[in-house]
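Below is one structure; the comments refer to it alone.
One chain of protein is taken out of this complex; the other chains stay put.
All chains are identified by letter, namely A and B, in their written order; residue positions are counted from 1 within each chain.
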Amino acid sequence: MRNSKFVESLITAFIKTAGYSAIVFVTLIFIFLLREGAPATIEVPPSNLFQLRWYPIEDYYGILPLIGGSVVVTIGAALFAVPLGLLTAIYIAEIAPRWAREVLKPLVEVLGGLPSVMLGFIGILVITPFMRTAFNLPTGLTALTGALILGGMAIPTIVSVAEDALDAVPKTYRDASLAMGATAWQTIWRVTLPAARSGVLTAIMLGIGRAIGETMTVMMVTGNAPVFPTGLNALIKPTRTMTATIAAEMGEVANGSVHYHVLFLIGIVLFLISLGVNLAAASVVFRQKKRAERILS
Amino acid sequence: MKVSRAAQRKRTQQYGFWGMTLMAIATVVPIVMIVGFVFAQGIPGISLEFLTAMPRDGMRAGGIFPAIIGTFWLTLGTAIVAVPLGVGAAIYLSEYAPDNRVTRTIRIAIINLAGIPSVVYGLFGLGLFVLFLQFGTSILAGSLTLAIMTIPVIISTAEEALRAVPSSFRVVSVSLGGTKWQTIRKVVLPQALPGILTGVILGLERAAGETAPILFTVASFFLPRLPSSLFDSTMALPYHLFVISTQVPGMPVRIQYGTAVVLLTFVLSMNLIATVVRSRARAKRQW
Partner (left out) sequence: MVESPSAAALPQPSGRSQATQIPLSFHPSFKPDEIKIDVENLGIFYSDGTESLRGITLAIPKQQITVLFGPAGGGKSTFLRTLNRLNDLADVVSLEGHVRIDGEDILDPKTDVIALRRRVGMVFARPVVLPMSIRQNLLYGLELRGDRSESHADELIESSLRSAALWEEVHDRLNEPAVSLSGGQQQRLCLARVLVLEPDIILLDEPTSGLDPISTGKVENSLQMLKRNYTIVIVPHSIQQAARIADYAAFFLDGQMIEYSRGPDLFTNPRHPKTQDYVEGRFG
(Lines give C-alpha, C1' and ligand atoms only; values in the text may rest on other atoms or scores of the structure.)
Protein backbone atom coordinates (compact mmCIF):
# COMPACT_ATOMS: atom_id res chain seq x y z
CA MET A 1 0.00 0.00 0.00
CA ARG A 2 2.73 2.42 0.90
CA ASN A 3 4.51 1.45 -2.29
CA SER A 4 1.60 2.47 -4.47
CA LYS A 5 1.39 5.82 -2.76
CA PHE A 6 5.00 6.44 -3.60
CA VAL A 7 4.49 5.39 -7.19
CA GLU A 8 1.47 7.66 -7.44
CA SER A 9 3.36 10.68 -6.20
CA LEU A 10 6.16 9.92 -8.65
CA ILE A 11 3.75 9.74 -11.54
CA THR A 12 2.01 12.91 -10.43
CA ALA A 13 5.36 14.67 -10.31
CA PHE A 14 6.14 13.55 -13.84
CA ILE A 15 2.76 14.75 -15.07
CA LYS A 16 3.26 18.14 -13.51
CA THR A 17 6.72 18.42 -15.04
CA ALA A 18 5.33 17.49 -18.43
CA GLY A 19 2.70 20.17 -17.99
CA TYR A 20 5.29 22.87 -17.48
CA SER A 21 7.53 21.59 -20.24
CA ALA A 22 5.83 23.67 -22.92
CA ILE A 23 6.93 26.86 -21.24
CA VAL A 24 10.44 25.46 -20.93
CA PHE A 25 10.59 24.63 -24.62
CA VAL A 26 9.37 27.99 -25.84
CA THR A 27 11.88 29.71 -23.61
CA LEU A 28 14.67 27.44 -24.80
CA ILE A 29 13.84 28.09 -28.42
CA PHE A 30 13.80 31.81 -27.90
CA ILE A 31 17.03 31.76 -25.95
CA PHE A 32 18.93 29.76 -28.52
CA LEU A 33 17.64 31.76 -31.42
CA LEU A 34 18.72 34.85 -29.58
CA ARG A 35 22.09 33.36 -28.73
CA GLU A 36 22.99 32.73 -32.32
CA GLY A 37 21.08 35.58 -33.91
CA ALA A 38 21.71 38.54 -31.67
CA PRO A 39 25.35 38.94 -32.73
CA ALA A 40 24.03 39.88 -36.17
CA THR A 41 22.57 43.06 -34.78
CA ILE A 42 26.03 44.13 -33.80
CA GLU A 43 27.91 42.77 -36.75
CA VAL A 44 25.60 44.17 -39.39
CA PRO A 45 24.59 47.81 -39.27
CA PRO A 46 20.85 48.48 -39.65
CA SER A 47 21.51 50.36 -42.83
CA ASN A 48 22.74 47.11 -44.32
CA LEU A 49 19.95 45.00 -42.92
CA PHE A 50 17.22 47.23 -44.16
CA GLN A 51 18.18 47.67 -47.74
CA LEU A 52 17.10 45.97 -50.88
CA ARG A 53 19.98 43.71 -51.75
CA TRP A 54 20.45 40.25 -50.31
CA TYR A 55 23.82 39.11 -51.53
CA PRO A 56 25.74 37.66 -48.62
CA ILE A 57 28.82 36.79 -50.65
CA GLU A 58 29.50 40.47 -51.02
CA ASP A 59 28.25 41.36 -47.57
CA TYR A 60 24.86 42.65 -48.60
CA TYR A 61 22.46 41.51 -45.91
CA GLY A 62 19.30 43.31 -46.84
CA ILE A 63 16.45 41.25 -45.45
CA LEU A 64 13.73 43.39 -47.01
CA PRO A 65 13.57 41.41 -50.25
CA LEU A 66 13.15 38.24 -48.22
CA ILE A 67 10.38 39.72 -46.15
CA GLY A 68 8.85 41.02 -49.34
CA GLY A 69 9.03 37.58 -50.88
CA SER A 70 7.36 36.01 -47.87
CA VAL A 71 4.65 38.66 -47.89
CA VAL A 72 3.87 38.32 -51.59
CA VAL A 73 3.72 34.56 -51.50
CA THR A 74 1.64 34.56 -48.32
CA ILE A 75 -0.83 37.11 -49.59
CA GLY A 76 -1.15 35.19 -52.82
CA ALA A 77 -1.73 32.01 -50.89
CA ALA A 78 -4.30 33.69 -48.68
CA LEU A 79 -6.20 35.17 -51.62
CA PHE A 80 -6.45 31.69 -52.95
CA ALA A 81 -6.94 29.68 -49.78
CA VAL A 82 -9.28 31.86 -47.75
CA PRO A 83 -12.24 31.94 -50.13
CA LEU A 84 -11.84 28.33 -51.18
CA GLY A 85 -11.20 27.13 -47.67
CA LEU A 86 -14.09 29.05 -46.14
CA LEU A 87 -16.54 28.03 -48.81
CA THR A 88 -15.50 24.43 -48.50
CA ALA A 89 -15.86 24.63 -44.74
CA ILE A 90 -19.32 26.13 -45.07
CA TYR A 91 -20.23 23.51 -47.60
CA ILE A 92 -19.10 20.68 -45.34
CA ALA A 93 -20.69 22.10 -42.24
CA GLU A 94 -23.99 23.37 -43.58
CA ILE A 95 -24.87 22.08 -47.02
CA ALA A 96 -23.31 18.76 -47.75
CA PRO A 97 -25.38 15.63 -47.24
CA ARG A 98 -24.14 13.19 -44.65
CA TRP A 99 -22.37 10.85 -47.04
CA ALA A 100 -20.55 13.74 -48.67
CA ARG A 101 -19.29 14.91 -45.32
CA GLU A 102 -17.88 11.51 -44.54
CA VAL A 103 -15.97 11.60 -47.81
CA LEU A 104 -14.86 15.22 -47.84
CA LYS A 105 -13.54 15.49 -44.31
CA PRO A 106 -11.04 12.64 -44.58
CA LEU A 107 -9.95 13.87 -48.00
CA VAL A 108 -9.21 17.33 -46.69
CA GLU A 109 -7.36 15.72 -43.81
CA VAL A 110 -5.26 13.79 -46.31
CA LEU A 111 -4.35 17.04 -48.04
CA GLY A 112 -3.28 18.43 -44.70
CA GLY A 113 -1.03 15.49 -44.09
CA LEU A 114 0.84 15.62 -47.38
CA PRO A 115 4.48 16.40 -46.70
CA SER A 116 5.58 19.77 -48.01
CA VAL A 117 8.51 18.24 -49.84
CA MET A 118 6.08 16.03 -51.74
CA LEU A 119 4.02 19.00 -52.84
CA GLY A 120 7.18 20.82 -53.82
CA PHE A 121 8.17 17.79 -55.84
CA ILE A 122 4.87 17.78 -57.70
CA GLY A 123 5.25 21.49 -58.08
CA ILE A 124 8.56 21.18 -59.86
CA LEU A 125 7.60 18.32 -62.08
CA VAL A 126 4.07 19.25 -62.99
CA ILE A 127 3.00 22.74 -62.08
CA THR A 128 6.07 24.72 -63.11
CA PRO A 129 6.04 23.47 -66.69
CA PHE A 130 2.36 24.26 -66.75
CA MET A 131 2.92 27.79 -65.52
CA ARG A 132 5.68 28.28 -68.03
CA THR A 133 3.57 27.31 -70.98
CA ALA A 134 0.32 28.81 -69.77
CA PHE A 135 1.71 32.24 -69.05
CA ASN A 136 4.52 32.15 -71.55
CA LEU A 137 7.25 32.71 -69.02
CA PRO A 138 10.98 32.08 -69.09
CA THR A 139 10.62 29.88 -66.04
CA GLY A 140 7.80 28.35 -64.12
CA LEU A 141 9.52 28.93 -60.79
CA THR A 142 7.60 31.97 -59.69
CA ALA A 143 5.96 33.52 -56.68
CA LEU A 144 2.59 32.61 -58.12
CA THR A 145 3.48 28.95 -58.30
CA GLY A 146 4.51 29.05 -54.68
CA ALA A 147 1.38 30.95 -53.73
CA LEU A 148 -0.83 28.40 -55.42
CA ILE A 149 0.68 25.38 -53.76
CA LEU A 150 0.96 27.16 -50.43
CA GLY A 151 -2.69 28.05 -50.70
CA GLY A 152 -3.48 24.42 -51.22
CA MET A 153 -1.57 23.60 -48.04
CA ALA A 154 -3.33 26.27 -46.02
CA ILE A 155 -6.78 25.13 -47.09
CA PRO A 156 -6.97 22.08 -44.79
CA THR A 157 -6.06 24.20 -41.76
CA ILE A 158 -8.72 26.76 -42.62
CA VAL A 159 -11.31 24.11 -43.38
CA SER A 160 -10.89 22.12 -40.20
CA VAL A 161 -10.87 25.07 -37.79
CA ALA A 162 -13.66 26.94 -39.58
CA GLU A 163 -15.76 23.82 -39.86
CA ASP A 164 -15.43 23.23 -36.12
CA ALA A 165 -16.49 26.82 -35.48
CA LEU A 166 -19.54 26.53 -37.72
CA ASP A 167 -20.46 23.23 -36.14
CA ALA A 168 -20.37 24.84 -32.72
CA VAL A 169 -23.07 27.37 -33.58
CA PRO A 170 -26.12 26.20 -31.64
CA LYS A 171 -28.86 24.61 -33.67
CA THR A 172 -31.33 27.00 -32.08
CA TYR A 173 -29.88 29.91 -34.06
CA ARG A 174 -30.57 28.19 -37.36
CA ASP A 175 -33.97 26.99 -36.25
CA ALA A 176 -34.97 30.48 -35.20
CA SER A 177 -33.90 31.94 -38.52
CA LEU A 178 -35.76 29.31 -40.53
CA ALA A 179 -38.81 29.77 -38.37
CA MET A 180 -38.83 33.41 -39.37
CA GLY A 181 -39.08 32.46 -43.01
CA ALA A 182 -35.48 32.71 -44.14
CA THR A 183 -34.12 30.19 -46.59
CA ALA A 184 -31.27 27.92 -45.60
CA TRP A 185 -29.01 29.96 -47.85
CA GLN A 186 -29.90 33.21 -46.14
CA THR A 187 -29.52 31.58 -42.77
CA ILE A 188 -25.97 30.56 -43.55
CA TRP A 189 -24.81 34.01 -44.57
CA ARG A 190 -26.82 36.13 -42.19
CA VAL A 191 -26.95 34.02 -39.06
CA THR A 192 -24.58 31.07 -38.87
CA LEU A 193 -21.49 32.65 -40.36
CA PRO A 194 -21.66 35.82 -38.28
CA ALA A 195 -22.20 33.69 -35.17
CA ALA A 196 -19.07 31.72 -35.96
CA ARG A 197 -17.20 34.88 -36.80
CA SER A 198 -14.39 34.57 -34.28
CA GLY A 199 -13.74 30.90 -35.00
CA VAL A 200 -13.62 31.65 -38.71
CA LEU A 201 -11.22 34.50 -38.09
CA THR A 202 -9.03 32.18 -36.08
CA ALA A 203 -9.10 29.68 -38.91
CA ILE A 204 -7.94 32.28 -41.38
CA MET A 205 -5.17 33.47 -39.10
CA LEU A 206 -3.93 29.95 -38.48
CA GLY A 207 -4.03 29.24 -42.19
CA ILE A 208 -1.99 32.34 -42.91
CA GLY A 209 0.37 31.38 -40.14
CA ARG A 210 0.91 28.04 -41.82
CA ALA A 211 1.59 29.73 -45.13
CA ILE A 212 4.16 32.08 -43.69
CA GLY A 213 6.00 29.25 -42.04
CA GLU A 214 6.19 26.91 -45.01
CA THR A 215 9.70 26.08 -46.10
CA MET A 216 10.31 23.20 -48.45
CA THR A 217 7.61 23.88 -50.98
CA VAL A 218 8.53 27.48 -51.46
CA MET A 219 12.15 26.60 -51.59
CA MET A 220 11.52 24.19 -54.39
CA VAL A 221 9.15 26.17 -56.58
CA THR A 222 9.59 29.88 -56.11
CA GLY A 223 12.94 30.12 -57.72
CA ASN A 224 15.98 31.54 -56.13
CA ALA A 225 15.88 35.24 -56.60
CA PRO A 226 15.97 37.40 -53.50
CA VAL A 227 14.72 40.48 -55.25
CA PHE A 228 12.33 42.88 -53.62
CA PRO A 229 8.95 42.43 -55.29
CA THR A 230 7.62 45.53 -57.00
CA GLY A 231 4.45 45.73 -58.96
CA LEU A 232 2.08 43.04 -60.04
CA ASN A 233 4.73 41.55 -62.30
CA ALA A 234 6.51 40.24 -59.29
CA LEU A 235 3.94 37.51 -59.06
CA ILE A 236 5.19 35.82 -62.17
CA LYS A 237 8.83 36.24 -61.37
CA PRO A 238 11.01 34.13 -59.15
CA THR A 239 11.39 35.22 -55.56
CA ARG A 240 12.73 34.09 -52.19
CA THR A 241 11.02 33.79 -48.86
CA MET A 242 12.62 34.07 -45.45
CA THR A 243 12.06 30.41 -44.76
CA ALA A 244 13.57 29.27 -48.04
CA THR A 245 16.60 31.46 -47.47
CA ILE A 246 17.38 29.86 -44.16
CA ALA A 247 16.90 26.37 -45.49
CA ALA A 248 18.90 26.94 -48.64
CA GLU A 249 21.85 28.78 -47.24
CA MET A 250 22.35 27.31 -43.79
CA GLY A 251 24.07 24.26 -45.18
CA GLU A 252 26.77 26.31 -46.88
CA VAL A 253 27.49 28.70 -44.10
CA ALA A 254 30.42 28.67 -41.71
CA ASN A 255 29.53 28.39 -38.03
CA GLY A 256 29.81 31.70 -36.31
CA SER A 257 30.16 33.73 -39.47
CA VAL A 258 28.17 36.89 -40.04
CA HIS A 259 26.03 35.12 -42.59
CA TYR A 260 25.30 32.42 -40.03
CA HIS A 261 24.21 34.98 -37.46
CA VAL A 262 22.01 36.82 -39.93
CA LEU A 263 20.24 33.61 -40.87
CA PHE A 264 19.45 33.09 -37.20
CA LEU A 265 18.26 36.67 -37.06
CA ILE A 266 15.81 35.89 -39.82
CA GLY A 267 14.76 32.93 -37.69
CA ILE A 268 14.03 35.31 -34.84
CA VAL A 269 11.91 37.45 -37.15
CA LEU A 270 9.93 34.38 -38.20
CA PHE A 271 9.52 33.33 -34.57
CA LEU A 272 8.15 36.74 -33.65
CA ILE A 273 5.79 36.83 -36.60
CA SER A 274 4.36 33.44 -35.73
CA LEU A 275 4.15 34.52 -32.08
CA GLY A 276 2.15 37.58 -33.16
CA VAL A 277 -0.23 35.68 -35.40
CA ASN A 278 -0.86 32.96 -32.83
CA LEU A 279 -1.35 35.35 -29.94
CA ALA A 280 -3.83 37.30 -32.04
CA ALA A 281 -5.70 34.11 -32.91
CA ALA A 282 -5.69 33.00 -29.27
CA SER A 283 -6.95 36.34 -27.99
CA VAL A 284 -9.84 36.18 -30.44
CA VAL A 285 -10.77 32.80 -29.01
CA PHE A 286 -10.44 34.00 -25.41
CA ARG A 287 -12.55 37.06 -26.09
CA GLN A 288 -15.19 34.93 -27.75
CA LYS A 289 -15.25 32.61 -24.73
CA LYS A 290 -15.68 35.54 -22.35
CA ARG A 291 -18.50 36.94 -24.40
CA ALA A 292 -20.22 33.58 -24.52
CA GLU A 293 -19.86 33.20 -20.78
CA ARG A 294 -21.43 36.59 -20.22
CA ILE A 295 -24.33 35.81 -22.50
CA LEU A 296 -24.99 32.44 -20.94
CA SER A 297 -24.73 33.53 -17.32
CA MET B 1 -44.20 37.41 -65.75
CA LYS B 2 -43.17 38.78 -62.41
CA VAL B 3 -41.17 36.39 -60.34
CA SER B 4 -42.15 36.44 -56.72
CA ARG B 5 -39.63 37.25 -54.05
CA ALA B 6 -39.89 33.79 -52.61
CA ALA B 7 -39.17 32.14 -55.93
CA GLN B 8 -36.22 34.45 -56.39
CA ARG B 9 -34.82 33.54 -53.06
CA LYS B 10 -35.28 29.91 -53.82
CA ARG B 11 -33.41 30.25 -57.07
CA THR B 12 -30.55 32.08 -55.34
CA GLN B 13 -30.31 29.25 -52.93
CA GLN B 14 -30.24 26.64 -55.64
CA TYR B 15 -27.52 28.42 -57.59
CA GLY B 16 -25.64 29.08 -54.42
CA PHE B 17 -25.74 25.46 -53.32
CA TRP B 18 -24.66 24.25 -56.71
CA GLY B 19 -21.85 26.76 -56.86
CA MET B 20 -20.54 25.71 -53.50
CA THR B 21 -20.76 22.06 -54.38
CA LEU B 22 -18.64 22.73 -57.43
CA MET B 23 -16.16 24.68 -55.36
CA ALA B 24 -15.87 21.93 -52.81
CA ILE B 25 -15.26 19.46 -55.58
CA ALA B 26 -12.68 21.80 -57.07
CA THR B 27 -10.86 21.85 -53.76
CA VAL B 28 -10.92 18.15 -53.32
CA VAL B 29 -10.36 16.82 -56.81
CA PRO B 30 -6.75 18.06 -57.01
CA ILE B 31 -5.95 16.05 -53.90
CA VAL B 32 -7.15 12.89 -55.49
CA MET B 33 -5.38 13.76 -58.71
CA ILE B 34 -2.06 14.44 -57.02
CA VAL B 35 -2.13 11.24 -55.05
CA GLY B 36 -3.26 9.25 -58.04
CA PHE B 37 -0.65 10.82 -60.27
CA VAL B 38 2.21 10.10 -57.90
CA PHE B 39 1.13 6.51 -57.49
CA ALA B 40 0.65 6.03 -61.20
CA GLN B 41 4.09 7.37 -62.02
CA GLY B 42 5.87 5.83 -59.12
CA ILE B 43 4.58 2.32 -58.68
CA PRO B 44 6.34 0.98 -61.76
CA GLY B 45 9.60 1.91 -60.08
CA ILE B 46 8.86 0.03 -56.90
CA SER B 47 10.44 -3.32 -56.50
CA LEU B 48 11.74 -5.37 -53.64
CA GLU B 49 15.22 -4.26 -54.59
CA PHE B 50 14.20 -0.64 -54.48
CA LEU B 51 12.93 -1.00 -50.98
CA THR B 52 15.64 -3.11 -49.49
CA ALA B 53 18.86 -2.36 -51.30
CA MET B 54 21.42 0.30 -50.70
CA PRO B 55 21.78 3.02 -53.29
CA ARG B 56 24.42 2.90 -55.97
CA ASP B 57 25.93 5.20 -58.49
CA GLY B 58 25.46 8.38 -56.50
CA MET B 59 21.84 7.54 -55.71
CA ARG B 60 20.98 7.12 -59.36
CA ALA B 61 20.37 3.42 -59.09
CA GLY B 62 19.74 0.74 -56.54
CA GLY B 63 17.46 1.14 -53.58
CA ILE B 64 16.53 3.65 -50.91
CA PHE B 65 16.72 1.34 -47.96
CA PRO B 66 18.85 3.65 -45.79
CA ALA B 67 16.35 6.45 -46.23
CA ILE B 68 13.51 4.18 -45.18
CA ILE B 69 15.40 2.94 -42.15
CA GLY B 70 16.43 6.47 -41.27
CA THR B 71 12.86 7.72 -41.31
CA PHE B 72 11.85 4.74 -39.22
CA TRP B 73 14.45 5.46 -36.54
CA LEU B 74 13.65 9.16 -36.49
CA THR B 75 9.93 8.51 -36.12
CA LEU B 76 10.59 6.02 -33.35
CA GLY B 77 12.89 8.44 -31.57
CA THR B 78 10.33 11.20 -31.88
CA ALA B 79 7.63 8.94 -30.46
CA ILE B 80 9.73 7.92 -27.46
CA VAL B 81 10.22 11.53 -26.41
CA ALA B 82 7.04 13.20 -27.62
CA VAL B 83 4.42 10.71 -26.49
CA PRO B 84 5.15 10.62 -22.74
CA LEU B 85 5.72 14.37 -22.54
CA GLY B 86 2.77 15.22 -24.77
CA VAL B 87 0.29 12.87 -23.13
CA GLY B 88 1.62 13.77 -19.69
CA ALA B 89 1.13 17.47 -20.37
CA ALA B 90 -2.37 16.78 -21.68
CA ILE B 91 -3.22 14.87 -18.52
CA TYR B 92 -1.89 17.73 -16.47
CA LEU B 93 -3.98 20.32 -18.31
CA SER B 94 -7.12 18.22 -18.25
CA GLU B 95 -6.98 16.72 -14.77
CA TYR B 96 -4.69 18.71 -12.53
CA ALA B 97 -4.16 22.26 -13.71
CA PRO B 98 -5.86 24.96 -11.64
CA ASP B 99 -7.54 27.85 -13.42
CA ASN B 100 -4.89 30.48 -12.95
CA ARG B 101 -2.37 32.60 -14.77
CA VAL B 102 0.33 29.94 -14.87
CA THR B 103 -2.00 27.54 -16.64
CA ARG B 104 -2.94 30.23 -19.12
CA THR B 105 0.75 30.83 -19.78
CA ILE B 106 1.23 27.14 -20.44
CA ARG B 107 -1.59 27.20 -22.95
CA ILE B 108 -0.17 30.22 -24.71
CA ALA B 109 3.19 28.48 -24.85
CA ILE B 110 1.59 25.46 -26.47
CA ILE B 111 -0.21 27.58 -29.04
CA ASN B 112 3.10 29.21 -29.88
CA LEU B 113 4.99 25.96 -30.19
CA ALA B 114 2.33 24.75 -32.58
CA GLY B 115 2.78 27.74 -34.83
CA ILE B 116 6.57 28.00 -35.05
CA PRO B 117 7.75 27.42 -38.62
CA SER B 118 9.48 24.11 -39.12
CA VAL B 119 12.67 25.70 -40.35
CA VAL B 120 12.92 27.68 -37.13
CA TYR B 121 12.75 24.37 -35.28
CA GLY B 122 15.64 23.32 -37.46
CA LEU B 123 17.63 26.35 -36.39
CA PHE B 124 16.77 25.67 -32.77
CA GLY B 125 17.82 22.05 -33.06
CA LEU B 126 21.08 23.16 -34.64
CA GLY B 127 21.76 25.70 -31.95
CA LEU B 128 20.89 23.56 -28.94
CA PHE B 129 21.36 19.92 -29.76
CA VAL B 130 23.91 19.85 -32.54
CA LEU B 131 26.19 22.63 -31.34
CA PHE B 132 25.63 23.55 -27.71
CA LEU B 133 25.10 20.04 -26.40
CA GLN B 134 27.50 18.74 -29.00
CA PHE B 135 25.38 15.85 -30.17
CA GLY B 136 26.46 16.60 -33.73
CA THR B 137 24.21 15.91 -36.68
CA SER B 138 22.69 12.79 -35.27
CA ILE B 139 19.54 10.78 -34.89
CA LEU B 140 19.50 12.05 -31.31
CA ALA B 141 19.49 15.69 -32.31
CA GLY B 142 16.96 15.11 -35.08
CA SER B 143 14.59 13.10 -32.92
CA LEU B 144 14.68 15.62 -30.10
CA THR B 145 13.99 18.47 -32.50
CA LEU B 146 11.13 16.64 -34.18
CA ALA B 147 9.76 15.63 -30.79
CA ILE B 148 9.50 19.19 -29.50
CA MET B 149 7.77 20.09 -32.75
CA THR B 150 5.31 17.21 -32.36
CA ILE B 151 4.47 17.68 -28.68
CA PRO B 152 1.95 20.55 -29.13
CA VAL B 153 0.02 18.53 -31.71
CA ILE B 154 -0.24 15.60 -29.33
CA ILE B 155 -1.19 17.81 -26.40
CA SER B 156 -4.13 19.44 -28.13
CA THR B 157 -5.72 16.24 -29.41
CA ALA B 158 -4.99 14.31 -26.24
CA GLU B 159 -6.41 17.00 -24.01
CA GLU B 160 -9.58 17.15 -26.07
CA ALA B 161 -9.94 13.38 -25.81
CA LEU B 162 -9.46 13.47 -22.04
CA ARG B 163 -11.95 16.29 -21.54
CA ALA B 164 -14.54 14.44 -23.57
CA VAL B 165 -14.73 11.74 -20.91
CA PRO B 166 -17.74 12.61 -18.72
CA SER B 167 -16.77 14.17 -15.41
CA SER B 168 -19.35 12.00 -13.67
CA PHE B 169 -17.05 9.01 -14.14
CA ARG B 170 -14.36 10.77 -12.16
CA VAL B 171 -16.73 11.71 -9.35
CA VAL B 172 -18.01 8.15 -9.07
CA SER B 173 -14.52 6.70 -9.01
CA VAL B 174 -13.45 9.08 -6.26
CA SER B 175 -16.60 8.38 -4.27
CA LEU B 176 -15.72 4.68 -4.30
CA GLY B 177 -12.38 5.42 -2.69
CA GLY B 178 -10.20 6.02 -5.72
CA THR B 179 -7.24 8.36 -5.75
CA LYS B 180 -6.83 10.84 -8.56
CA TRP B 181 -4.25 8.80 -10.39
CA GLN B 182 -6.24 5.57 -9.96
CA THR B 183 -9.22 7.31 -11.49
CA ILE B 184 -7.16 8.52 -14.42
CA ARG B 185 -5.45 5.20 -14.96
CA LYS B 186 -8.50 2.97 -14.66
CA VAL B 187 -11.28 5.06 -16.17
CA VAL B 188 -10.32 8.31 -17.86
CA LEU B 189 -7.23 7.24 -19.77
CA PRO B 190 -8.68 4.01 -21.20
CA GLN B 191 -11.74 5.90 -22.44
CA ALA B 192 -9.64 8.68 -23.95
CA LEU B 193 -7.13 6.31 -25.48
CA PRO B 194 -8.55 6.13 -29.01
CA GLY B 195 -8.61 9.91 -29.28
CA ILE B 196 -5.12 10.16 -27.87
CA LEU B 197 -3.91 7.50 -30.25
CA THR B 198 -5.37 9.35 -33.22
CA GLY B 199 -3.55 12.48 -32.17
CA VAL B 200 -0.28 10.62 -31.68
CA ILE B 201 -0.49 8.97 -35.08
CA LEU B 202 -1.27 12.23 -36.83
CA GLY B 203 1.53 13.97 -34.99
CA LEU B 204 4.04 11.28 -35.90
CA GLU B 205 2.82 11.37 -39.47
CA ARG B 206 3.75 15.02 -39.64
CA ALA B 207 7.12 14.39 -38.03
CA ALA B 208 7.91 11.64 -40.51
CA GLY B 209 7.23 13.92 -43.46
CA GLU B 210 9.05 17.03 -42.33
CA THR B 211 12.27 18.06 -43.97
CA ALA B 212 13.25 21.46 -42.58
CA PRO B 213 13.79 20.37 -38.97
CA ILE B 214 16.11 17.59 -40.03
CA LEU B 215 18.04 19.57 -42.61
CA PHE B 216 20.60 20.80 -40.16
CA THR B 217 20.19 18.32 -37.38
CA VAL B 218 20.49 14.86 -38.79
CA ALA B 219 20.15 14.51 -42.49
CA SER B 220 22.83 13.28 -44.76
CA PHE B 221 22.56 12.65 -48.39
CA PHE B 222 25.13 10.13 -49.23
CA LEU B 223 25.93 7.66 -46.50
CA PRO B 224 27.79 4.53 -47.41
CA ARG B 225 26.46 2.66 -44.42
CA LEU B 226 23.41 2.44 -42.21
CA PRO B 227 23.32 4.31 -38.90
CA SER B 228 24.61 2.23 -36.04
CA SER B 229 24.11 4.50 -33.09
CA LEU B 230 22.11 7.44 -31.79
CA PHE B 231 24.95 9.73 -32.63
CA ASP B 232 25.14 8.84 -36.29
CA SER B 233 23.55 10.97 -38.90
CA THR B 234 21.29 9.24 -41.35
CA MET B 235 19.38 9.52 -44.57
CA ALA B 236 15.68 10.18 -44.38
CA LEU B 237 12.87 9.88 -46.90
CA PRO B 238 11.70 13.48 -47.10
CA TYR B 239 15.21 14.86 -47.30
CA HIS B 240 16.12 12.22 -49.84
CA LEU B 241 13.20 13.19 -52.03
CA PHE B 242 14.20 16.82 -51.79
CA VAL B 243 17.76 16.22 -52.86
CA ILE B 244 17.05 13.83 -55.69
CA SER B 245 14.48 16.15 -57.14
CA THR B 246 16.56 19.31 -56.96
CA GLN B 247 20.24 18.68 -56.53
CA VAL B 248 21.28 15.69 -58.54
CA PRO B 249 21.66 16.02 -62.27
CA GLY B 250 20.75 12.99 -64.32
CA MET B 251 18.54 11.48 -61.65
CA PRO B 252 16.16 9.01 -63.25
CA VAL B 253 12.59 10.21 -62.91
CA ARG B 254 11.57 6.69 -62.06
CA ILE B 255 13.59 6.81 -58.85
CA GLN B 256 12.21 10.21 -57.93
CA TYR B 257 8.63 9.05 -58.28
CA GLY B 258 9.46 5.80 -56.57
CA THR B 259 10.79 7.64 -53.53
CA ALA B 260 7.75 9.89 -53.57
CA VAL B 261 5.48 6.87 -53.58
CA VAL B 262 7.21 5.31 -50.61
CA LEU B 263 6.92 8.53 -48.63
CA LEU B 264 3.32 9.00 -49.67
CA THR B 265 2.43 5.44 -48.74
CA PHE B 266 3.98 5.87 -45.34
CA VAL B 267 2.04 9.07 -44.69
CA LEU B 268 -1.26 7.89 -46.12
CA SER B 269 -1.23 4.62 -44.23
CA MET B 270 -0.80 6.50 -40.98
CA ASN B 271 -3.74 8.67 -41.97
CA LEU B 272 -5.76 5.56 -42.66
CA ILE B 273 -4.86 3.93 -39.36
CA ALA B 274 -5.81 7.09 -37.50
CA THR B 275 -9.17 7.28 -39.26
CA VAL B 276 -9.92 3.64 -38.57
CA VAL B 277 -8.99 3.98 -34.90
CA ARG B 278 -11.23 7.00 -34.60
CA SER B 279 -14.32 5.51 -36.20
CA ARG B 280 -14.02 2.17 -34.44
CA ALA B 281 -13.72 3.90 -31.10
CA ARG B 282 -16.80 5.98 -31.79
CA ALA B 283 -18.80 2.83 -32.52
CA LYS B 284 -17.64 0.98 -29.43
CA ARG B 285 -18.11 3.84 -27.02
CA GLN B 286 -20.16 3.07 -23.91
CA TRP B 287 -21.16 6.65 -23.10
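Note that in this section a contact is a pair of C-beta atoms (placed from the backbone, for glycine too) under 8 Å apart; a residue touches a chain by one contact, two chains touch by 3 or more.
What you are looking at is a predicted structure, and each value in this text was computed from that prediction instead of being measured.
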Checklist outcome for this item: Contact partners of the omitted chain among those displayed are B
Checklist entry - Any idea which of B:Asn112, B:Ser173 or B:Thr198 touches the chain not displayed? => result B:Ser173
Item to check | Option from B:Gln182, B:Thr246 or B:Thr265 whose C-beta touches the chain left out | outcome: B:Gln182
Item to check | Absent-chain interface as seen on subunit B, which is shown | outcome: 166, 168-169, 171-179, 182, 186-187, 191, 285-287
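Keep this in mind: only the chains that are shown with their structure count from here on.
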Checklist outcome for this item: Listed in rising order, subunit A residues that touch subunit B in their complex are 8, 11-12, 14-23, 25-26, 28-29, 32-33, 35-36, 84-85, 87-88, 90-92, 95-96, 104, 106-111, 113-122, 124-126, 152, 155, 183-186, 206, 209, 212-216, 220, 243, 246-247, 250-251, 255, 263-264, 267, 270-271, 274-275, 277-279, 281-282
Next on the checklist: Can you tell me which positions in subunit B touch subunit A when the two form their complex?
Outcome noted: 9-10, 12-13, 16-17, 20-21, 23-24, 26-28, 30-32, 34-35, 37-38, 84-89, 91-93, 96-97, 105-124, 126-128, 131-132, 148, 151-152, 155, 179-182, 202, 205-206, 208-212, 215-216, 238-239, 241-242, 245-246, 253, 256, 260, 263-264, 267-268, 270-271, 275
